[in-house]
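Quick one: the structure is below, and I'll ask about it shortly.
Just one protein chain is left out here, and the rest sit where they should.
Presenting chain A:
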Amino acid sequence: LNSLCSRCPAGYQLPAVQVSLLPLPCATPSLSLGAAPGSLLLAVQEMGLNFINISVKTLRANIVNFLYLFLVPQIEGKEHHVVSYVGDSVVLVCKSLKYIPINWIWYMGNGSDQVRFPFTDKYIVDEKYANITKLKILKISEKDDRSYWCQAVFKLGESKGKVSLKVLTYMTPLKPFLVIAAEVIILVAIIFLYEMYSKKKQMHAGTISFKSEDSNGVENSTTRHRKV
């Protein structure tokens, strides 16, 4: 539902209003007129219209033209590419917010020419909810690294969303993995070496950490009593 409301300057009375609509290619929208003194409210009750041109005539031949642009609802694809791996399966999702399309069509594209989907075992389209479409691609190979378009068909037009798939091999995350694993090994080695080094230093300096084994009788008892 979209409405447009226009106010007349203060003090101006709209005696009578005639509203005419230019005919549209596919549908005639229904209008309802609400009028409070000095204002005119037009409510347009059709979803998915491209545009509507309304002209308002008054007895005084003041013609006010409104151009109201309704855009075909935008489709939400994904800005960032979806990442997946060779041999894995992935799901590409397109959403239409607020408006429910009649139909969804998926396209595969190389550049500007687009090919409508060959439906084989490799591709499964899931449409559990009317406003979300999911394309599941199985057994991905590197050839699948491209962009996909989902097209939503509305009453008065079509709208496209784009989802691009990026295919990686298992080698790609392996590099950061090895870097981090190496860092862990190096740090652990450093810590252990430092510990051995400081123990050696302690022993050389003559201070022994095994206080309780010391044979000095007095010290022994005070040590044990020194319970904290």
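Observations
Basically, contacts are C-beta pairs under 8 Å (C-beta built on N, C-alpha and C of every residue); 3 or more make two chains touch, one makes a residue touch a chain; residues count from 1.
What we mean here is this: contacts and distances are computed from a predicted model.
A chain of this complex does not appear here, and its UniProt-recorded name among "Ral transcription factor IIA subunit 1 like", "Telomere length regulation protein TEL2 homolog", "Oncostatin-M-specific receptor subunit beta" or "Major facilitator superfamily (MFS) profile domain-containing protein" is "Major facilitator superfamily (MFS) profile domain-containing protein". Remark: the omitted chain is touched by one listed residue; of A:Leu97, A:Ala130, A:Val153 or A:Leu187 this is A:Leu187.
Residue positions on chain A in contact with the hidden chain: 80, 82-85, 88-91, 93, 134, 168, 172-174, 176-178, 180-181, 183-184, 187-188, 191-192, 195, 210-212, 221-228, in rising order.
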